[in-house]
Every structure is written in structure tokens, then in C-alpha cells.
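Just one protein chain is left out here, and the rest sit where they should.
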Amino acid sequence: LLCMANVHANVHVNVNVSPRLEPTAASQVTNTDSSAQQQATHVEISLHINKLYQVETKNESFKIDAYLVMRWHKPDNTIEPGVFENIQVQQARQFGLWLPVIEFINVLGRREIANQRVTISSDNWVEYNERFTTTFTTDMDFRQFPFDQQTFSVLMEPFTYDERQLVISKAQVFPKVLGNALDGQWSQLSAPQASVSRQSYSHLSNNGEPDVNFSRLTIAVDVARKSDFYIWQFILPLTLIIIASWAVFWIAGFGERLGTSFTLMLTVVAYNFYTGNLLPHLPYTTLIERLVIFSYVSIFAAILLIVINRVRHPENSANTRLIKTCRYLFPIGFILMMALLIWWNQNL
Amino acid sequence: LLCMANVHANVHVNVNVSPRLEPTAASQVTNTDSSAQQQATHVEISLHINKLYQVETKNESFKIDAYLVMRWHKPDNTIEPGVFENIQVQQARQFGLWLPVIEFINVLGRREIANQRVTISSDNWVEYNERFTTTFTTDMDFRQFPFDQQTFSVLMEPFTYDERQLVISKAQVFPKVLGNALDGQWSQLSAPQASVSRQSYSHLSNNGEPDVNFSRLTIAVDVARKSDFYIWQFILPLTLIIIASWAVFWIAGFGERLGTSFTLMLTVVAYNFYTGNLLPHLPYTTLIERLVIFSYVSIFAAILLIVINRVRHPENSANTRLIKTCRYLFPIGFILMMALLIWWNQNL
Amino acid sequence: LLCMANVHANVHVNVNVSPRLEPTAASQVTNTDSSAQQQATHVEISLHINKLYQVETKNESFKIDAYLVMRWHKPDNTIEPGVFENIQVQQARQFGLWLPVIEFINVLGRREIANQRVTISSDNWVEYNERFTTTFTTDMDFRQFPFDQQTFSVLMEPFTYDERQLVISKAQVFPKVLGNALDGQWSQLSAPQASVSRQSYSHLSNNGEPDVNFSRLTIAVDVARKSDFYIWQFILPLTLIIIASWAVFWIAGFGERLGTSFTLMLTVVAYNFYTGNLLPHLPYTTLIERLVIFSYVSIFAAILLIVINRVRHPENSANTRLIKTCRYLFPIGFILMMALLIWWNQNL
Amino acid sequence: LLCMANVHANVHVNVNVSPRLEPTAASQVTNTDSSAQQQATHVEISLHINKLYQVETKNESFKIDAYLVMRWHKPDNTIEPGVFENIQVQQARQFGLWLPVIEFINVLGRREIANQRVTISSDNWVEYNERFTTTFTTDMDFRQFPFDQQTFSVLMEPFTYDERQLVISKAQVFPKVLGNALDGQWSQLSAPQASVSRQSYSHLSNNGEPDVNFSRLTIAVDVARKSDFYIWQFILPLTLIIIASWAVFWIAGFGERLGTSFTLMLTVVAYNFYTGNLLPHLPYTTLIERLVIFSYVSIFAAILLIVINRVRHPENSANTRLIKTCRYLFPIGFILMMALLIWWNQNL
Partner (left out) sequence: LLCMANVHANVHVNVNVSPRLEPTAASQVTNTDSSAQQQATHVEISLHINKLYQVETKNESFKIDAYLVMRWHKPDNTIEPGVFENIQVQQARQFGLWLPVIEFINVLGRREIANQRVTISSDNWVEYNERFTTTFTTDMDFRQFPFDQQTFSVLMEPFTYDERQLVISKAQVFPKVLGNALDGQWSQLSAPQASVSRQSYSHLSNNGEPDVNFSRLTIAVDVARKSDFYIWQFILPLTLIIIASWAVFWIAGFGERLGTSFTLMLTVVAYNFYTGNLLPHLPYTTLIERLVIFSYVSIFAAILLIVINRVRHPENSANTRLIKTCRYLFPIGFILMMALLIWWNQNL
């Protein structure tokens, strides 16, 4: 956001430290045209996660507030040792300081940088440190919702340089900080892992040439949803309502039976629309949606049997054998269904 | 975001590489005033789609996170070969590097650029690569909703130069990347297509002169909605409710019949308002809305027939011929209506 | 976003093209201190509307994505002919290029500019072209909602210079483009109109002096709401419910009559809250709200008459003359009310 | 957003108009270290309000789109007369033009500036004019909602300089413009007032020294809510429902009485949640909330009395004296309560 013109205008003085137009990376990173013998720059990257928050199931995204620390060795002495903060970092880039441009592969939009710093030590090691906030997208599987486990991952690659020029040599993620900073609705299953892999882009290479490979850093945080909220606020009431719905088999009047059943139907509709707002409109049903669908089917079956019973016993439909069977059949069906759902859930 | 003053202040030295005020495009692109014999610049454009997401039916828009790669031949040697990243790209523009300004025709707002890069090879080929995120608008047709198919398209044109000066010579979109990155609620019908066409703007040309033509790049992604969610969470419950509503023809009491019908009416109102929030307020009805309207009409017809039956048989209205006919008429009407809706849907 | 230091540092060379501090407008536009004989600059303005969208009735605002094209004659030769794109436009301003600063009078916030361009021809005509997106506010009248017609207007004025210095000499809006780009929920009544008027600001002039007049460009797009959605999803169901509510006059039991009426009341409450979210909380009622209020009053009147009937005929309240009269009175009242509403709506 | 390097590189030429590092205010505003005899700069401020909109009761905030005009006398001739628009204003600041930094005390976030201009006349009077949009927060009292009156105020103070250095000498707000631009849901009670006061900050001064005083400009717009919407869409239906609820005292069956009462209870719950979304969760109840609470209590009292009546007259509970008394008691109680609410409201 600023610029400089460090002009020493003495007649016979050459400007020794001037902003350069030449691509500053050229001197740091081996160029694509260069011979393969040249050594790649090794960058050590660590991520210190302050907070993993706003996990949005509707968009399958989460936000991270973290420090990104990169460390590498500088081949020359163009920039003298020192500490550069915020706008001074931009200035230093102007004057020839090379910084590796790292791309977050699964980011949504730009990252917001609160503070950044470059520290150049006297032995030519450079450390870049920034605090950033941004949104990532990650594939989420909600079939077991609300008992689901997810892996929140962050993928990074150098934006420009492939393996021959830039290698992520060391990857770290600091779990201590994460420990007490995870979104309160999730519990961490294990310490976050950072690993470096090789990502191949075959469509970027020309015919006959070998694939272009990039050094990829993957950070994975395995988490499990804390399902207490959904048990207390969702599964418990819905279970109570399903159980209570069997009471219609004791009601004598046919009309009252149906009226009560339809009030129950309306209640399940409310649950149906509430779940529809919790998750994206997925092509599969979640555990909790299967429970809602079971409720519909259960109440519908009750209405159907009540009407069938009525057709077969028009005079006295209160305590026929069919109704009496239902009093046992529905609880058994419910228990079987719940067992099936739990078994299904554990084998997904 | 930065500026430079590359001043070689030796007394007798001319500044050879200085920022230029002259329109930098002039040397690259044939000017409008130039003779028609001059050759147009040929730009090859490819789009690597990372993610197509946030398809919003309410706004008829979708977001794309992609790489835009443009490649062209540079006529002169003003800028030496090298790699320019992010702010260095802006610097290079200052020093005379020409970049084609491409406009996304159906974009909403500006595009957000996360990283950008220019690579100039020793044989004067320039490659521009940027990662961007932005929102596009595309015409959507929801009449078959939730069984609808849409074409998400991205249109690009040079902002300034017409066909005589700038031609999109090659268009590519990479489907591999798209494969696993499409919004989970849609399935891809075929590989995305990229094509170049000629867009004519007659109102931009003066009288008598030929039309102004621009080179237009169109990328089209044909997708179909995964309708499972709507079948399980919407059509199934609503169908169960419609079927259950026929139970009123077995209820004896006139008052209870009506009471039950009105509870059903209230349930359909809930469905009505829920669909009203899924889609924009369109001047046509969707398949799912037609189903809701049919529910209204069906329940209303039941109420009407019940009242008519009551008027004609004030004493014993329970099992008249009219009511008995309804027990068969309504299921038949429902099956016919569903068949009609499905037939209608397939012939839209 | 950038800066330049075009320093030709040869000892005896004067900098001929340097950024100027002097108000660049001074040479282009006649200054307020200048004599009145000086000619005003004539600017031709045209707006090419790509999309008119996100019409928000709650905020009485709409968004426009359009090209703003301005064309005027440059009195001097400071800037040579050529094409300037995006950041080059800013550079050219630095070096003395004057651009008319046009203000959107009814804008909300800043406009977002995707691309901009200045073309200077060899005969000193300058054309400025920008693609922008922004939000406008316009007075909307919802009394006839959902059968309302609105005029979406865009007002522009020079920010600084009054008529004596800057005149909008020609105004155009291109309807072709608009044709297929209007928000799908509205239909266009006539071709959009562009007109230039004189806006007088009496409070800006000193006592005794004549009023200050500005050249104002007004673009008006007359549109009508496509009301099909509201007819099918709102008026039809509500009408069915009102008609169905008359069934209570055939119910025998007093308690069931009331119970049914209150379920109907609850249904109308849902409609009431739904309309409350469609529009701002206006000091007048819309057509659709009047229909909802009529529903309330109708059901309330039914309850009242049922109770009065009960008080007068405690033993046998089922088929009294009052109830029998209601069976005819309510339909007639409804038809009269609808006729009144339609007549009222057409005479607003 | 730009920078300049106005370098006249002739060997013997001094740069006469160069950007200065020295605090530019020093020459304009009397410094804190200066002697008290120096005169303070007098700034005349006027606000031309275009639109006062998006009054959000939930956040107690409103937005203003306005012109801020400041006028003061420049002591020296550093900058020559002329007109500076937008980026030229920033340039002029670079070259030593002093602008008073005015702070909006009750603003939320930054203000968005669409256009800005500085006009320097030949007699050294400077006029600064900007069009801005921003959000203000103001204390709102909702106890009388929806019959409440509010004062929307805008507070301004110099950011840095106290009374000894900078005085707001004249304050104006233009009511004409406001007349037709107020948010449609509010009516203006009187012309907006602008006044200048002295704001004392005792904690900023050192011990023993007199308080630091700042010149404060207060603009106050007195408005009253147009309550028609709430009367027609809220109070009328709720009143009808309360009145209709008395019908339960004519119902014969004990069960039907209770069932109807509970349907009414559910309807009032809907109203309760709807009001909960209109306003912030205040520690006091508004008029409209008191009406809802009264509805709850009224229906609860009815249920209680019906049960008590049942306990005392198990056989024939239809027309006991208690029930007959209620038929008169409840309407009287309602009228008394309404009178009390209205009286209470007028005496808040």
C-alpha cells in the first residue's frame, strides 16, 4: 500500500538498493528454463491454529484463524538482517526480498491477513510469519448425522514452482493451541496431522514429457460432532412423540383417532422442515432424517390400519383384533427400526 | 498496490526501462485507428474449475473457484523472460507489460483474485495464470423442479478490443478437476464444453459501417439436480398426507370430518410456505408447487363434497352414495393427476 | 492503486509529462471564478443495462449491472491518442487526463467497477467506458401489491460542476440489452427512457444570486410485477380457505363449529405473518394484506354470529334462521368484498 | 490511492512544491505546544441528508446517505485555487493541503465515501464536500412500541484538536432534502436540528490541569413510527382473537372448551415468537408485548376458571353462575386492561 523512491541522487553514485523489475524470484528459485541440476529451495511450513470455527454444514465449510510460518534459506545478501512488520514487508519485497507464494488449494476466496512479519537472521535464514483468517471447504459426509465424524483438511501448494524448484521440506501443525480452540460443538479425535505429499498434474505437462509434480502440504483435523444437543432437543422429543402416537390404538372414536393422528402428522412436518434447514439438500438421507421419515411412515401406517379396521368392522371398530395387534406391533416395529438404524449407522 | 521509481541517476544515462504513460496496449494490440491489414493478437484461454458451488436458486446464480490461464505471443522484447508473482505482475504492467483485459459477461460484481502470475518464456510467449472466485448469473428454468436440468455457463469477451485486434484462438475447460468438485446437490450430465463464437454488437457501430464483432468464449456445464432430497423430504410426506386425507370419507361425524380436513389444510399451508422459500417468486409454477396446489384443491374438493352431501342428506350423511363414490374417486383422481404431472414434466 | 515516477534524469532535460498537482479540471472545465462567456463541456452519456436484479421490496432497492459510457471533446493535446485500460486509466488521470465525475444521486453506497477504459481518438474525442454494479433506491408503491407497477429510476448529476461548466448533452439507454436481462419476476411495460433535465438547488446559492442549476440525467424503467406466483401460491389457497370456512354453518355441534373456526383463524395467522415478511412495514395496507384482514374479519364474524345464535337458541342452535341466512350472506359478502377490492385497486 | 513524484530534475532547481513529511496540520492548526494566544481554526459544517434508511430496531441503528460540507479559511497560499475531485483530493493532501479530520462519535465502522471534492477559492476559503454512507447507532426506547417516538442523532467532533485549536463555528442540516427521503415507516416530527456544544473529557487532562474540551456538533432528527402496519397486521387480529376466545364460555362440553382454549394458546404463541423477532431482547416489555402477555393470561384464566367450575359442578358444568359471570367479566377486564395500557403508554 505504499511505495518508495530511495534515490541517492549524487551525480556519481549508482543506486545500489533499487526496486527491481526483474522477476525477483529468478535469483531465489531455480527457473523453469534452468538446468535440472540446480537445487530446489526448501521451505519449512508450520501452521499454528488459534481457532477452528463457524463449521457450516450447509456450505460444507469452516473458518480457520491461524499463524502461517514459513522458513527458508536465502542464497544471497541483498537484504540485510532485520525485522520487517506489516507494510515494511511489502517494502522489502519491492527491494528484492523473495517470498514463497503459497496457495491454499481448498480455500474459498482470499485470506484476510491481520499482521505479517519477515525476520532475516544474520546467517541468511528468513522466517515469514502471518496471522490470517479464511474459509476452507472440505468434503463432509452427513449420513451418520448427528453422530458423524469429519476430517477438516487444509491443503497448500506453491502457486508457481513445482518440485524441481520449491520443496516443502518440513510440515508442522501445533496441536497444543488447537486443544482449547476448536468449535465447541466438535470434539477432537486425535492430534492434527501435517504431511507432505507429491501432487501430480498430468494435464499441465506437454506430450511425451513427464508429469509436473508439486509439493503438497496437507493438514488434517479429525473431529467428531458432540451429539448431545441433537439427542436432547431432537431425538428425545421425536421419540416421545412416536411413542405417544401409539395411544391412538386405545382411542374409541374413529374420528378422534384420525384427528389425533393428523395433529401428530403436523408435528412431524415441523420436525421435517427443521431438519431441512440444518443440512444441505443432500442426495442421501441422514440418520436423523431417516428417523423423521420413519415417523411419517409410522403415523401413516396407523391411519391406514385404522381405516382398514373401520371398513372391516363398521359398527364396533374400537377393540378389534387388528387394533389390539397394533398395540404390540408398533412398539416392536419401532424397536426393530431403531436397532436397524443404529446397526446401519455403525456400518456406513 | 505499489509503485516504483527505477531511477538510474547517472548523469549521461537515459532511463531505458521506465514506466510509460503511453497506452501500453498500443504496441501490442492493433489500434482502432490502424490499418485493417495488421494482425490481431491471438489469445488462448483455458479455465480450470476447482469448485462450482453455492448454486442459489433464489438469485439464479452460482459461484466458481477456478484458474484462468491465458497464453499469447509478445511481439517485442521490452520485458525480459522470467516469472512474476502477485504484486510483481502489477509492477510489470507498470513497466509496459501488456495483459489482455478479459471481461466476464455474466458476472455479478468483481472477481476476487487470490494469486496471479505471469510467466514470460525466452521465445516471447507470455502465460498469465490467476486463481479467482466470483459469482455468475445464468438463466435457470425451474418448471421441472426438483427434477430440473440446468446449464451453468460462463461467458467471456475482451473488454476493449474487437475481433480485428484480439481473437480468442483456443478455448479449453478442464473437466477432470471438475469431476469431484461440483456442488454435491447436482450431478454432471456431460463434460463441460468450451467454445468460441462471434458476438455482434450492432448498436456500437456507426451508421453504414459493418457491425462490431467480439470474440466470445462460452463455457457450459450441463447439470441435473439430484432430486433424492426432495423425494424423501417433500414428495413422500406430501403424498402420504394426501392419501391419508381420503380417510375423512370414512369418518362418521360431519363436524369431525371438517375439523380433520382443516388440520390437513393447515399442514398443506406449511408446505406451501416452505416451497415459497426454496425458489424465486416465478411467474410459472414448478412441478412441486403444482403438487401443493393439487393438495389444496383435493382437500377443498373433499370439504365441498362433504358439505354438499350434508345438505342433501341432513339426517344420515355418513355413508351416502356420494361419500362412497368419493372413496374411489379421489384415489383415481390422484393417480390421474400424478400421471398428468409426470407426463407434463417430461414434455416441457 | 499505483504510482509513477517518470523521471528523465538527463541533466539538461525538463520533465515534460509530469504528474500535476494543479487541479486538472481547471484546464478542461470552466472554473467557477471564470467569466460566464466560457463554454461548458458537453458530455454525452449512455447506459447499457446488462441486468436489473435483486429487486428488494423490503429495502425498496434494486441492483444494476451496466456499462456507463461517457463521451466528450478534449480541448488540448496533453494526452496522446490511445487506449487505456483499468490501472492505466488511473495513471492517465495522474498525468493530467480529466474525467467527468458523475454522481448517482439515488445510489446506496459506492459502485463496484469491474473494468474501465478510456479511448482517446486522434480528433481529441475522449470516450470513457466502465462496467459497474451497484444498488439503487427508488420509491415504490405497494398498495396494489401483487398487481403493482413500479418505475425503477437511475438519477445522475455531475458531482461538482453546474450547468455553466458541464452539460449532459445527450442521454441514451439501450433497451435491447435490457430486453432479456430484467429480473424474471417483473415484466417491462415500455422501452426504458433516458432524459436530461435541469435540477435547481436554491439552498446552495447565496442570497440574491440566481439558483444553482445542475444538469440531471434520469433513466426510468417502467415495470409490472408478474403476479402469477402470488395468485397460485397465495390468493388461490387463501380464497379456498375462506370459502371452506363457510362450511361451519353446516356443522351441527356448537363446540365443533368454534373449534373449526379457531383452526381456520390459526391458518390465517400464518398467512398474516408470511405477508409481513414479503414487504416493508408500510403505513398502508396492500391488496394482499386487505385480503388477509378480510379473512380475519370474516372468520371473526362467523364466530360472533355462531355465539349470538347460541345465546338466542340455547337448545337447538344447528339450523336456525340466522345460521341459514349466513349460508347465503357470507358468499355474497365475499363477492362484494372482492369486487370492492378489485375496483379499489384499479382506482388507486 | 496514488502517489506522485513531482521531480523537476534540473540541476540548479529546487523542488518548490514537494510532498512534505512535516505534519501538515502544524501550519494550519495551532499546535498543542503553541502558546494559547494563537487563534483556533473555525470550521463551518453542514450536513445534507439524502436518505435516512434501514432503521434496524434489533441493532438500534440507522443508515444515512448524506453530503458532509466543511468550510474554513486557509492561512497561507501553499495550494493554489482550484477544484480537486476524488483522487486529486488525496494528491492535494500529499502536497500540504490540510483537511480537518472529523470523527462521527456514534458511527459503527468506517464511512464509505462515494465522491469527494475540495474547492479552494482565490480568497483562501476552502470547501470540502463529500458524499458518504454509513451506519449510526442511537439509543432507542421501545416501551411504547409500536407508538414510539425516537430521536435519531449524529454526533461529530474533531478527531484530534480540542477547542483551543479547532472550533465548529457554524452547524447546519438541510431539512428540505430530508423531507421526502426519510424511511417510509417513520414520520418526521419537526425540522432536524443542528447544534454545537462543548464536550468535556476530564480523564484526558492531567491532574490539576483544566478539562480538555472538544467542539461537538449534534444533529437530531425527531421521528415517530407510523404504527398503521402494526395496528392492521398485529393489534387488530390479536384483539379479534382475544374477543373470540370468550366464546369458550358458551361452549357446553368441558373437553371442547379446553381444546378450543389450547388452540387459542397456540395462536398466541405464534404472536409471541413473531414479536420476539421484531425487537431486540429488551429488559422491559413493549406495549405490544404487554398485549401478548395479557392474551396469555386471559386464556390461562379462562382455562383455570373452566377447570374450577368443573371441579365444583362435576355433573352440569355448562351454564353455572361462574361461567355466566365470566361472560361479562372477561370483556370488562379486557376493556380495563386496554384503558390501562393506553394510559400507561401515554405516561411513560
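We call the chains A, B, C and D, going by the order they appear; numbering starts again at 1 in every chain.
Quick note on the criterion: a residue touches a chain if its C-beta (ideal position, glycine included) is under 8 Å from a C-beta of that chain, and two chains touch if they have at least 3 such contacts.
Predicted model only: the values in this text are computed from it and were never measured.
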Given A:124, A:185, A:200 or A:320, the one touching the chain that is not displayed: A:185
Those residues of subunit A which, in the complete complex, touch the missing chain: 1-11, 17, 50-51, 53-54, 65, 79-88, 91-92, 95, 112-115, 117, 119, 121-122, 131, 133, 174, 176, 184-185, 226, 228-230, 232-233, 236-237, 240-241, 243-244, 247-248, 250-253, 256-257, 259-260, 263-264, 266-267, 270-271, 274
Absent-chain interface as seen on subunit D, which is shown: 1-5, 7-9, 11-15, 18-26, 29, 31-33, 59-60, 90, 93-94, 101, 103-105, 107-111, 137, 159-160, 203, 253-256, 258-259, 261-263, 265-266, 268-270, 272-273, 275-276, 280-285, 289, 293, 296-297, 300, 303-304, 306-307, 310-311
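Here is the rule we go by: only the chains that are shown with their structure count from here on.
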Same vs different contact residues, subunit A with subunit B, by half of numbers used: different
Angle, in degrees to the nearest 5, of the Cα rotation that carries subunit B onto subunit C: 70
Cα-centroid distance, subunit C relative to subunit D, in whole angstrom: 24
Chain centre separation in whole Å, for subunit D relative to subunit A (CA means): 39
Where subunit A touches two or more other chains at once, by residue number: 3, 5
